[in-house]
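First up is the structure itself, then whatever we jot down about it.
Here the complex is missing a single protein chain, while all its other protein chains stay put.
A and B label the chains in the order they appear, each numbered from 1.
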Amino acid sequence: MNASKPILDVRGLRTEFRKSRKTWFPVVNDVDFHVSAGETLAIVGESGCGKSMLAHSLLQLLPKRISRLAAGDIWLEGRNIAKLSEEQMRAVRGKDISMVFQEPMTSLNPLMKVGQQIAESIIEHEGCSHDEARRRSVALMDLVGIPEPAVRAGQYPFELSGGMRQRIVIAIALACRPKVLIADEPTTALDVTIQAQVLELIDRLKTEIGMGVILITHDLGVVAEWAQRVMVMYAGRKVEEADVETFFSGPKHPYSAALLASVPRPDAIINGGRVEPLTEITGTVPPMDQLGPGCSFADRCERSADICLAQQPQIEMLSNGARVACLRAGENA
Amino acid sequence: MLSNSAKPTLLRKILSTPTGAIGMALLTTVILLALFASVLFPEGPFEMVGAPFRPPFGEYLFGTDMLGRDIAAGIAYGARISLLVGAVATLVIVLLGTVVGGLAGYYGGWIDTAAMRVTEFFQTIPTFIGAIVIVAVLGPTLPNIIGAIAVVSWAPLARLVRAEVRSVKGREFVEACLSLGMGDMRILVVQILPNVLSTIVVAGSLMVATAILFEAGLSFLGLGDPNIMTWGFMIGAGRSAIRTAWWMVTIPGIAVLLTVLAINLIGDALNEALNPRAKR
Partner (left out) sequence: MSEHPLLTVRNLVKYHHTPNGRVHAVDHIDLDLHRGETLGLVGESGCGKSTLGRTLIRLHEPDSGEIIHHGTDITHLSRAQMRPFRRNLQIVFQDPFASLNPRRTIRQILSEPFSIHGVGSRIEQPSMVELLIAKVGLHPSFADRFPHELSGGQRQRIAIARAIALEPSTVICDEPVSALDVSVQAQIINLLRRLQDDIGVSYIFISHDLSVIGYLADRIAVMYLGEIVEIAPKAQLWNTPLHPYTQALFSAIAVPEPPSVARNNRVGIKGDIPSPINPPGGCRFRTRCPVAMPICSEASPKLLEAGGGAKVACHLVNGTNTVS
């Protein structure tokens, strides 16, 4: 695939939140990853694992008062956007990197016609005329598969269904043909048949525009079907990264493996097979401000040893090509 | 979400905010003044203690009025009435508002419709004029004044409680109670009302201030109980002498102002302590 030259290359990213006046704790810790044009990278994890924090950090959308980008570089086509000022960042958002959020209703202005909302975004970044922007917004609505785009452009968000609204949000995100699209749980609020439509749309536009997609989700099925590579996060860190074929053939980090095994898989039991209990992960995700020195998954891990509590595992490449942060991953997996 | 090891009490939460602390300090002063009025001024507020029109900060702390009555004594005894009216009127308002609003919000349907028409009727009456009319017709006694204030003020609280009860009633835990076969009164009183309590407390605390203002206004217009010294009466009486004896109007005026301010500050602090969401 297009793995040759990454369009977005994140190195050693560390985002911290304020705990008290002087102390900070990491919510995203030492994360490396990259996305190439025409590629979808899925970021997976349970709530509180830091995947949304990571996405917001890329665009510097976290509140400055309580958070800071403590270390790391975010290379967007040879330009380090981690060092940009708020002013310069504003030009990047929506133009070079766009974001689609989970709930389409809250990311649209309820009092503005949808066509106008798309046009606003075009005018903001490209400064073209209103007529030109309007023409392009109708074309964009056509691109994202909205029937009768000229009519729909004159409607308000509440007049559209959830699926249609999410298409509008995507149209706004794509208005300036961004290089990277971050989709944060884009289909969680949608019905299954609509979910497939929206993911298919993102997949099609990815190749048409030639952008890289970062798909943030908790749904491993969605990952298998729509991503090329997957990165699993736990307690703010990357614990595993692999291409989907490798990953779903057998995840190597105990957390990834347990996560995959906890998904109900009816196919195996449908024809008289015995119903085995699903794999449970005991305990809860530790609070990010109370992490010990060792592996943060150690106290929930079935394979943990004494060393896991003492030493922070580093990402290492395994023989199957997966990158895993586990001290015991190399041992007979 | 984080469970603190030591849960701060409500009082401590109020005192931890500057507004709450100032409000509490002021209100405590007024309460102490009211409690110890008969100790500090055993002769009572109507007793002529000295020469008329003595200026304040001399022989008498707040001076004397045109009949030589001690204004400080009037302030102390007036505090009793203001607090009494504020507390009792609010109690009546809260009871009436909670019962009507609670039943209307819980049952809906015709009960709700009827209750809302009734509250609308009371809301269309200009409140202060309504209170004047009631007191003028029934006579200026303390129970009538308290009753009049309650009658013109309960409707907004009833509507507030109704709206809150309706929203809590739509929550799933109420459906869970229904599916267990729990009775209506138990659901309303044990399950729903505790969730509405913070709203009632905050609204009620502000109601106290309004009631005190109403009472002062009625007394000022001469519709106060003639046998009782109140701040409103003192302001009304001093009005004619405002050019010669400014303190007769100003000092009870400041007393009203500070008391109402104190209660409003506490109300705000209560709101912040009980509804932390409103802050963010």
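Please note the rule applied: a contact is a pair of C-beta atoms (placed from the backbone, for glycine too) under 8 Å apart; a residue touches a chain by one contact, two chains touch by 3 or more.
What you see is a predicted model; the values in this text were computed from it and never measured.
Set against the missing chain, the residues A:M112, A:C128 or A:L278 yield one that touches it, A:L278. The missing chain, though absent from the display, is touched by one residue of A:L260, A:M288, A:C301 or A:A325; that residue is A:L260. Which of A:E148, A:E200, A:E302 or A:E316 touches the hidden chain is settled by the complete complex: it is A:E200.
Counting over the whole complex, chain A has residues 46-47, 161-164, 191-197, 200, 218-226, 244-245, 247-249, 258-260, 262-267, 269-272, 275, 277-281, 284 touching the chain that is not drawn. For chain B, the list of residues touching the undisplayed chain reads 1, 3, 171-173, 175-182, 191, 194-195.
The rule is short, and it goes like this: only the chains that are shown with their structure count from here on.
If you average the Cα atoms of chain A and of chain B, the two centres end up 54 Å apart.
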